[in-house]
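Since the structure comes first, as structure tokens, the remarks are kept for the end.
Every protein chain except one is present and positioned as in the full complex.
Right after this comes subunit A.
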Amino acid sequence: MDDLLREFLTETNESLDVVDVELVKFEQEPNNATILNNIFRLVHTIKGTCGFLGLPRLEAIAHAAETLMGKFRDGVPVTHEAVTLVLASIDRIKDILADLEAANGTEPDGTDRDLIDELERLSLSADNDDMADEMAAAMAEEKAAEEEVGTDIYQVLERPLRPGEVSLDDLERAFQEAEVEIELPAVEEETEEDGEPVGAAAPSFAEAKTSQKEVAKPKNPSAKGKASSQGVSNQSIRVNVETLEHLMTMVSELVLTRNQLLEIVRRHEDSEFKVPLQRLSNVTGELQEGVMKTRMQPIGNAWQKLPRIVRDLSQELDKPIGLEMIGAETELDRQVLELIKDPLTHMIRNSADHGLEDPADRVAAGKPEKGNITLSAYHEGGHIIIEVKDDGRGLNLEKIKEKALKNGVTTEAELEKMADHQIYKFIFAAGFSTATNVTSVSGRGVGMDVVRNNVELIGGSIDLRSTPGRGSSFIIKIPLTLAIVSTLIVEAGGDRYAIPQLSVVELVRVQSNSEHRIERLKDRPVLRLRSKLLPLVHMSELLGQTEEADLDEDNGFIVVMQVGSQSFGVVVDGVFHTEEIVVKPMSSMLRNINMFSGNTILGDGSVIMIIDPNGVASAMASHASGTLSDTVEDEYENAEAHVIDADAPISLLLFRAGSEEPKAVPLSLVTRLEEFDVNKIEHSNGRDLVQYRGSLMPLVYVNEGDRHKSEGTQPMLVFSDNGRSMGLVVDQIVDIVEDRMTIEVVSERQGVLGSAIIRERATEVIDLGHYLPLAFDDWFMRKEIDTTTKVRKLLFLDDSAFFRNMLTPVLKAAGYDVTVCSSAQSGYELMEKGTDFAAIVTDIEMPDISGYEFCESLRRDTRFRHMPIIALSAVVTPASIEKGRQAGFDDYVAKFDRPGLLAALKDVLTNEFGVAA
């Protein structure tokens, strides 16, 4: 007798006990659908398993009982008689099981026709309720009729045996006896050929016999006590998971105590406890490992039955089916494993029965005759994914729709709106089967329902994909709440977190002067990693602890993570080590925080949160829609405030440049400290430049006439704002200090605010305001415009393409959102469309409608009476300016006076502000 049968016996006995209790409950509460469903499922499972194990007597009874209960589920009133009969069937099954145990796995001879007839009679009478009275008399006829209907007929093989073929029973027996060979896939083919393996297995027969005795569980002492008395002790025992859980807790306790002891001993150099404690420590470690192991099993254990089942199905359905299993070594918590066994079996059966077409159809569809079912398991983003895939015909959308309507789970109108994959999901509803005829394999609509229930019971989810003609795949996703995971312990915002290793791709060290540094795209941090641009997010920001602006960008680590197809980097302050942890579910009070998948106790006894990579991934997605555009401005203002507020101690960067005296600049103003190879410094347009992050950065010297170093690397302070950077060349960066910046002696010299005592030395405080315009002369002007205008929409009219091309970039660079028109006519149209412009800049000399006319007509419209309009003209004379004023222009600027235009714009927009306020 093989493991399979042994397991079946134990499980079935347990199930039957439950059914007994449930049935009695059900009799008292006939309307309780939950109980009925529960019973129905148990009996269904027993029936199914019996079918695979070749136990026709058991299967027949279970099938008949199930049919009767199916009627109850369909709303037929529950009678005392019926329940008694079902109970009697359960008892009969138990008797047969007991015999089975004693008889080394062979079903006892005998017939259950009496019971089955009785069960079938009741099922039929349920069908024809009003005829119930005549039932007993007309039973013979009914039976004949029922044969035609074909719904309740038990079939082992749907065709007579062909010459030379062995009966299924014989094959079955051969299988059971060929225990040793069963692991070898070759056996399958041999057995299919003929009965030879029976002979081959003969030597091991005696051996098999001994092992069969183990099956006679002490659990069932009433059944053949003599067998159990001789039972060899089992190699494995069933232990309640709670017991293991308790054991686990105690071991954790032990570990903690050990850690404390170790800590104490560490403080006492020559302790006599040292050696025994070391031993205790080792033993504790091993114990911990051992206890952990008791809970983990490779998923392959749950798959053991499957090849056999597929083989049986293949015969029963007369379809060649191949089963491929990938990732059998994926470890799973035992408890989870137990719970997914049945769903998996159901799914394989479904795939074989419904998913795969008949060989003839397959060939017609241009596929190989042999259908394939692929079962794979792997870890993904802290979940275990189990996929059952077939290359069959795919789900029948129309049939599902039809059935969904018939069952009343949806309406025609709702169906219309649904996407295909939503419709597919109906197959998970209770009592849903699209198989037209009920076979002993599947088709009662209990399967997918059970699958979903069991998966959801362990907090998992199930999804399916289907392509007509190409096959379907079911994806079970089980959270690892019970599994042991290897995690990376990181620190962010002063707290430690565990990130599941499975989703960690690599670690990148961030340093301002290394090639890996955090850059920004519209304030969002990104990292250039090889050929990819990786979106980044700070862990503490994700966890809502800090604002992005506060974060130190120049030190830290980036944990590169992958969830599904999404890659991203999480910036953390520090990385410690990896640790194997047992995930404990979050308290129900905290379970709604999707950033964490659980928590655990570390070796040092502290509790740590486990980051859920899926949560992070979805947060990344939603984060992208948020806005942080004000941060830069705030930053700037804060920085300025620092300079003004001289009383508070601030961080100052000390450096030397040009002379020996130390110089200082508030650190908050410095964007980065960089070192460039002097070869990288280029000279162009009379000034020194370096290529910095894809653009040219002008270099500025503290004293005019200074030169950069002639060899080696040149340190510099980089000041950036709004995408522009300036490099202030220094000789040496001395230190960063925290001090009050009280300027004692105000300087007359340009570029120096004055001298202050910093670190007890007179230090020159640099006036950045002097240097910034040296790099970009409009640095401050831009700033000013920016702060007052934000993004203002501007309408710019000019008939000349030359001027349009010349001035548009100027306006854009000043921070305006510019819309360009080539004539007054199109300008009107835009205005009429309701585009809301903050101001208009228009040329005067235009064909058709001149700038004067354009302005006048706008002023006549109440909507545009107060809109700022600026005239642009090549001709600027007092007369033309006067004419412009009369036409209603707010200002009149010469076309070549770019700074004048920007100033005028700023002016009118500020005025307009004042009016509005």
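One rule holds in what follows: a residue touches a chain if its C-beta (ideal position, glycine included) is under 8 Å from a C-beta of that chain, and two chains touch if they have at least 3 such contacts; residues count from 1.
One rule holds for everything that comes next: contacts and distances are computed from a predicted model.
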Quiz item: UniProt names the one chain left off this complex as which of "Purine-binding chemotaxis protein CheW", "NADH-quinone oxidoreductase subunit H", "Formyltransferase/hydrolase complex Fhc subunit A" or "Transporter integral membrane protein"?
Solution: "Purine-binding chemotaxis protein CheW"
Quiz prompt | Full-complex contact with the absent chain, from A:D495, A:E579, A:D739 or A:E845 | solution = A:D495
Quiz item: From the list A:L5, A:M448, A:V572 or A:M595, which touches the chain that is not on show?
Solution: A:M595
Quiz item: Thinking of the whole complex, not just what is shown, which of A:A364, A:V607 or A:A762 touches the missing chain?
Solution: A:V607
Practice problem: Please pick, from A:M250, A:V283 or A:A801, the residue that touches the omitted chain in the full complex. | Solution: A:M250
Exercise. Kindly note down the residues of subunit A that lie in touch with the hidden chain.
Key: 249-250, 252-253, 256, 493, 495, 543-545, 584, 587-590, 593, 595-596, 599-601, 605-609
